[in-house]
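The complex appears here without one of its protein chains, the remainder shown in place.
Then we have subunit A:
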């Protein structure tokens, strides 16, 4: 337990370091994006004096490091600044609501695709080269090959246009919260599931196959343990270790992938917010969104690592050394 704690602290340290570096990189990237913020705010018809005055007022002429320092010190105390496009609106007031929506969407997708892909992956692995395996593998490959915007369109056509089970676009009527409109989550979540399923179930399949071919599974079988027992007690835990890593590593990607899915369905989440922000060159908003995605990515990687070492006694007891 002490090791785990130690490891947790160590990971936390490196996480913070990563975030500091990343925040700077994000800031830099957004800064070197073409176009002038002041010009953007004032519009094309603004006079040069007005633009210059605004630049001065917003401190845009200050040295880079100074501006970074100003931004990051705001971020640390929770002040993400104001949106430029929606003038005078603080980012905090829009971002978190949308993030909430995105998290609900991601979680729903997660709850659907994780058990589903693990289950079918294990099944395919156990039935290697049998018809069951071929069907699952084919389906996995097919869904993996389809990008979100294609599978999303198919889902919309089938479930929204034809069957009319779910709304075509995921909008929340003004004055209502997402909890009253949960049905808008289903189609985007399914769309994400389709993309993740092929990937995760294939990973699970191959790790199951390699575990089933390992010496200790042979030994367990030749101890006379029934096949079912061997699969559940001996193989499953070891076969899930790599999958957990893969899922964890894809959590960040999942949030990035939300951008496409959310835009497609018009889902009011962080993804479409980021999309809008980029379109309108809303610098502070872009920075806030990207930073948040970075945080989510790093934290999920860290949680994955900790979970992995908890499940794997070789790491749990010896800090990863043989």
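Just so it is clear, a residue touches a chain if its C-beta (ideal position, glycine included) is under 8 Å from a C-beta of that chain, and two chains touch if they have at least 3 such contacts; residues count from 1.
Going forward, contacts and distances are computed from a predicted model.
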Query - Listed names "Putative 1,2-phenylacetyl-CoA epoxidase, subunit D", "Sarcosine oxidase subunit delta", "Nitrite reductase [NAD(P)H]" or "Dipeptide ABC transporter ATP-binding protein", matching UniProt entry of the absent chain - result: "Dipeptide ABC transporter ATP-binding protein"
Query - Option from A:90, A:221, A:245 or A:280 whose C-beta touches the chain left out - result: A:221
Report summary line: Of the candidates A:132, A:245 or A:312, the residue in contact with the absent chain is A:312
Query - For subunit A, the residues touching the chain missing from this view - result: 129, 214-216, 218-227, 229, 233-234, 237-238, 311-314, 317-318, 321-322
